[in-house]
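Have a look at this one before I ask anything.
A protein chain is absent from this complex, but the other protein chains hold their places.
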Amino acid sequence: MKKFFTTMVAGAFAAVSGVSAAVADPVKVGFVYLTNPGDHGWTYAHEVARLDVNKHFGDKVETTYVENVPEGPDAARVIRELARQGNEIIFTTSFGYMDPTLKVSKEFPDVKFEHITGYKRSGNMATGNIRFYEGRYVQGVVAGMMTKSNKIGYLASFPIPEVIQGINAFALGMRSVNPDAEMSIIWVNSWYDPVKEADAAKVHIAEGADILAQHTDSPAMLQTAEKAGVHGFGQSSDMKAFAPKAQLFSSVNNWAPYYISKIEQLMDGSWSTGDGPDHWAGNTWLGMADDYLVLTEFENMPADVKAAAEAAEGKIKGGFNIFTGPYSDNQGTVILKAGEAYHDGNLWNDMNYYVEGVNGKIPG
Amino acid sequence: MEQLILTVILTSVPLIFAASGELIAERSGVLNLGVEGMMLMGAVSAFAIAMGTGSPILGMFAGAFAGALTAGIFAFFALGLATNQVATGLALTIFGTGLSGLIGAPLVGHAIDGLPQIHIPLLADIPILGMLLFQHDIMVYLAVIMVGLCAWVLNATRVGLIIRAVGDNHDSAHALGYSVLGVRLLAVMFGGMMAGLGGAYLPLVLTPHWAEGMTAGRGWIALALVVFASWRPWRVLGGALVFGGITIMQLAGQARGWTIPSQFLSMLPYLATIIVLVLIARNREFALANSPACLGRIFHAGK
Partner (left out) sequence: MISLIPRKDIPLALTVMTPIIAIALTLIVGAIIFATLGYDPLRALYQFFIAPVSRPDQIGDLFVKACPLIIIASGLVFCYRANVWNIGAEGQLILGAVFAGYVALTFPGLPGWAMMPLMVIAGMIGGLLWAMIPALLKTRFNTNEILVSLMLTYVAALLIDWIVRGPWRDPMSFGFPLTKMYEDAALISRIELPGIGYLGQLHWGVVGALLLAVGAWFVLSRMLVGFQVKVMGAAPRAGRFAGFSPSFVTVMVLGISGAAAGVAGMVEVSANIGQLQPDISFGYGFTAIIVAFLARLNPLAVIGAGLVVALAELGGDSAQIALGMPKVVTGVFKGILLFMLLAGETFNRFHVEIRLPKSAATKVSAGQN
């Protein structure tokens, strides 16, 4: 027994040192995932992009990911370990990694950190995000035209700016084509709980909704819609396989161009977090025009709706600012007058209301 | 409204299966905290077989079998080797969550046709009632039948008497010549089978795909439900509808613009369970049969 153990340990040491000796040129890139890539939603989209990175750079990069990392002290340890293993740039792909990433970025000034969806930065920590709300405006246009009952059911995760932006963009799109349509929001209080998402979808349908949209990650809502014969939109990844008749389209998060450009910047030495007093320096926040957000084929809808969707998509790609006045919140208070528009800072700091067409009020 | 009630019924089914199985195990004196792990094993096996064979019915059997097998692991340690039940059950949940994820990794991203609904002739055509009661998939009916079976076996048969005797006082049951461990083994395996069925209901009906950890804590709710039901099978049925009803009420309340924080609604079933526990302890009449006295206690015959 004892001999077995010693041999084993010795063998293991040999194996590991063999590996470290083989490490040569490739730039090591680390990824931290919240769930298993098999969620078919948020993390899956990141995993697809990581594979694209491998394809793009070939043996010039070596990528590593760690999945199922809880948002807390464990995250700091994992990020630190990735930094220590020689990863030169580390992407942390969930909001809850913000403070752990910040903490570790200060311990490893030579490593670059890219935090997804947060707002804190440091000298070697930048942030990246996708303008998810752009796709939701198009969803709103389609939903507004498709709905017969004028009731839209929306599943939301947590009342954070990104989600509120999505709800309001959806409503503005919806109201641009159908002033009578209304949206109800159900907060699932989770990014990922298939059964609860299915329950919430059923509740929406029972309350009369005939179009469903989601800001949660599982395909359960679309499966429920498929069974009930109503329509809906997929999130993060293409969910057509789960609901071939119900899916109108999915807004797909395409992180690959972001990852690739950041790694290229690292390689040619141009990586920076930006400088100057601008609060948004170091933030990559792009959308449909740059293919960060990609809409899948418009399906299961009449030709005129499809044409309107394509027009809306084209308008946004052409630079249309969705949050342009005039519009009011759902209490009737005027938020923006005609000709006024939000800039990025407003989207984060000032959007603490639902626009007209959304029922209820933001919880908390 | 009837649509909402229908949703409540469907969301309660996994809880009914898992809780009535756990109830039998607990009545025999075994506390198995591994329900979540057994449900996940049932869910992944059901999905794998349903996808592989194209038959959700076979998937259902696979779920039941996998659940029982997983419970067998618990039985081997907690009964065979007399390890502490609480710790072993927790270990089983960790193990089952991991193993189900491992088995399920290649299944991710696939969808299946779930169990079909069965329209019971004539009855299904009754307005409202027909939709609520007589247009379900086979597992809904099976859940009710199993609850009835549990109630009948526990209260009206010799087998039930033995299970209760073993759970209430294992030393006297042993002295009377019953195989305490044998009875408990079967009760635990039955509990596992039912948890497996409860887990199977998720990918076969509620969300016809597999996802890692898809039970999301429902095994723990089933454990609470057994107590809420004061270890009486028919009360499990009612309790599951209450638990499911509060979940749905909370979601529907939001859609209708209620402003009570959802967390407080979610707390209600657990607080109610504590109140039930106090009532049971205060008033044995109310409980009719009390909690199994030997619950969680280790038995070994070698005295």
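Order of writing sets the chain letters: A and B. Residues in each chain are counted from 1.
Basically, a residue touches a chain if its C-beta (ideal position, glycine included) is under 8 Å from a C-beta of that chain, and two chains touch if they have at least 3 such contacts.
If you're wondering where the values come from, they're calculated on a predicted model, not measured in any experiment.
One chain is not displayed; in the complete assembly it touches the shown chains A, B. When the whole complex is considered, the residue among B:92, B:154 or B:255 that touches the unshown chain is B:92.
Among A:52, A:67 or A:340, only A:67 touches the chain that is left out of the view.
Within the whole complex, the absent chain has one touching residue among B:223, B:236, B:252 or B:294, and that is B:223.
Looking at chain B, the residues touching the absent chain are 31, 33, 73, 77, 80-84, 86-88, 90-92, 94-102, 105, 177-179, 182, 212, 220, 223-224, 227, 261, 263-264, 266-267, 270-271, 273-274, 277-278, 280-282, 291, 295-296, 300-302.
Considering the complete assembly, chain A touches the hidden chain via residues 1, 5, 8-9, 11-13, 15-16, 36, 64-74, 76-78, 81-82, 85, 95-96, 99, 119, 158-161, 164, 189, 348-349, 352, 362-364.
Just so it is clear, only the chains that are shown with their structure count from here on.
Between the Cα centres of chain A and chain B there is a gap of 35 Å. Across the interface of their complex, chain B is touched by residues 35-36, 38-40, 153, 184-190, 192-200, 202-207, 218-220, 223-224, 241-242, 359-361, 363 of chain A. Chain B contributes residues 1, 3-4, 6-7, 10-11, 101, 104-105, 108-111, 202, 206-209, 211-212, 214-216, 218, 247-248, 251-252, 254-257, 259, 261-262 to its touches with chain A in the complex.
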